[in-house]
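The excerpt is restricted to a subset of chains, each kept in its original location.
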Amino acid sequence: MYAVKSTLPDDTLKVVGEALQGALADLIDLSLVAKQTHWNVIGPRFRSVHLQLDDVVNSARAHSDTVAERAAALGLSPDGRAATVAHTTSIKTAPESWQKDDQAVQTLVDALGAVVERNRERMDAVGKVDSVTEDIFIQFVKDLEKHHWMFQAENNG
Amino acid sequence: MYAVKSTLPDDTLKVVGEALQGALADLIDLSLVAKQTHWNVIGPRFRSVHLQLDDVVNSARAHSDTVAERAAALGLSPDGRAATVAHTTSIKTAPESWQKDDQAVQTLVDALGAVVERNRERMDAVGKVDSVTEDIFIQFVKDLEKHHWMFQAENNG
């Protein structure tokens, strides 16, 4: 049977594996929700929001690849299939059909908020057992918190 | 109520809309299946197949964006959410966990075959009513048929 030889003990692998799998589903769903909104946004801020959403898509795709390959590097098979994503994501289902621009911004504020909150918990759990994997969580949470601010800044003031 | 003014008649829009929505779900799922296989492939051809799968991911992502924006350009809201993709895709669920390299290649042969077959039907239906949308189908079917050949060539000979 196939197994990557890892220097990490089994209980560490269990903690790290659950965190990485959860993060993977969240990041893939974030990329799908952001694309969905990118296509369905309407209103005076159309172009500005349309472009900003693709920044989130690119971030989410890049981080999901890093997360999945980290799992594989530890001998843990990542699962990024559509059904798995749909059933385990931390994000509430995105609205159907067209979204006015302020509604579109709110969709992302909610989605990013949910993903950040859930993965800060995972980051803390992982940080206790493997600082290499923790660093991967730090990098993507930092990025998502920045996107979170930018979308909040748009709907305030 | 929001509506894009289109010069196409309503029955044409209905045919084109169903075709585009179907193609969108297939192309998003193809990108997810190819990434899933990219992460889970093992065996002597690991690196070669790993890289080849990212070519499919990039193709599928670019075409799905074109397809969704074409729908929007005709006043039809595209739906690319995870649950929609999971329920309406033409691709059979990808295998769970690690895949040996020949099995990984076969997964793609099957997925690409299913997507090509289904979308050739849509291409024919659309071609009867709107040559602009038909051209979008021609471009992505051409690309996918080329990927289809390349994966078949790997598992023969």
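Order of writing sets the chain letters: A and B. Residues in each chain are counted from 1.
Here, a residue touches a chain if its C-beta (ideal position, glycine included) is under 8 Å from a C-beta of that chain, and two chains touch if they have at least 3 such contacts.
The model shown is predicted, which means the values in this text are computed figures rather than measured ones.
Asks: 2 identical chains shown; how many in the complete assembly?
Replies: 12
Here, only the chains that are shown with their structure count from here on.
Asks: Would you mind pulling out the distance in Å between where the CA atoms of chain A average out and where those of chain B do?
Replies: 23
Asks: What does chain B use to touch chain A in their complex?
Replies: So the residues of chain B touching chain A come out as 2, 28-29, 32-33, 35-36, 39-40, 42, 65, 68-69, 71-72, 77-83, 85-86, 89, 93-94, 96-98.
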